[in-house]
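Got a structure for you, questions after.
A single protein chain has been omitted; all remaining protein chains appear in their positions.
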Amino acid sequence: MKLIPCGFVLVVALAAGPAFATPPAPAPLPAWDQLSPAQRDLVIAPLRDRWNADPQVRARLFQHAQRWQQLTPEQRARMRHGMGKWEHMDPQQRETMRALFHKMRDLTPGQRTALREQWRKMTPEQRRAWVDGNRPPAD
Amino acid sequence: MSDYKRPPRAGVVSDDDFDRALRARHRDAAASLSPRVQAQLQQRLRALRMPAALPRQRHPAWGLALACSLALVVVVGIHRRATGDLPGTPVAATSNPDANELVATLDEAPDLYLWLASDDANNMLSE
Partner (left out) sequence: MPSANANAATAVPIVPAAPEGWPTAATAGEAAAATLEQFLSGVSARAFRFAELGLRQREDALDAVQDAMMRMLGYRERPAAEWTPLFWSILRRRIVDLQRRSAFRLRWLQPAPAHAEGDGQFDWMDDGPDPSRRQDSQEAYARMATALSALPRRQREAFSLRVLEELDVAQTAQAMGCSEGSVKTHLSRARDTLKRQLEDFR
């Protein structure tokens, strides 16, 4: 299964440090449920770090994980697509999209249309000013 | 008010009447909780959404469910790498950013990513 080996290699590379240039071909790894606890811990390690580093973010991470659980397979596929776009965005674009998203989710459909129209007419400077004035809460 | 056909003998009450009377007392009682208990119930209901705020956690299963949820989402992040959803990004060894991106799966609301996948977001980004 292509899925786990790449991730496993990735994490092994992380663990070994930047000098590790050419990872050896790993033994084929099974599905998640067949991994040993030690292997799972290895894969989870970055998330575990993040979780432990900051108590304030935990509720948010957890809530996002719960929401993910609710998504249908089609929605999850769309979500992955959206994550692909996110990763190609620079920080300013991400800030912009976060601000727009958090603003729009509280609007009625009519208000969203109005905002879209307004947005289309704004200059880049006006858009930056709008984002500054509409920073989302820490979520 | 009563729905039985003949008046009851002294001391004999129909089941319906009896049930109705006790139901009424029960309804009163449910509406007469102390402020403290009412507040506790509301707080504990709200706390269901935010595990850090739970007054009590009894279940080891709770922690397990959490770990499974988070693990699943991270596996999704790994899967995206493996299936080449990120063109031009080989599995590189330098990869602190890679670790960040694995956990970035949870940083934002899933609905943000859902929206980004839509034409709507596309349009607003591109102008």
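We just call them A and B in the order they show up, numbering each chain from 1.
FYI, contacts are C-beta pairs under 8 Å (C-beta built on N, C-alpha and C of every residue); 3 or more make two chains touch, one makes a residue touch a chain.
Every value quoted in this text rests on a predicted model; they were computed, and no experiment measured them.
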| item | value |
| --- | --- |
| Hidden partner chain, touching residue among A:P55, A:P109 or A:G133 | A:P109 |
| Touching residues (missing chain, whole complex) on chain B | 11, 13, 15, 18-19, 21-23, 25-26, 28-35, 37-38, 40-42, 44-45, 48, 54-56, 58-59, 62, 65, 109, 111, 114-115, 117-123, 125-127 |
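Assume only the chains that are shown with their structure count from here on.
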| item | value |
| --- | --- |
| Chain A-touching residues of chain B, taken from the complex the two chains share | 49-53, 66-67, 69-83, 85-86, 91-96, 98-118, 120-121, 123-125, 127 |
| Chain B-facing residues of chain A, complex | 2-7, 9-10, 13-14, 16-21, 23, 32, 40, 43-44, 46-47, 49-51, 55, 58-59, 61-69, 71, 75-76, 78-87, 93, 96-98, 100-101, 104-105, 116, 119-120, 139 |
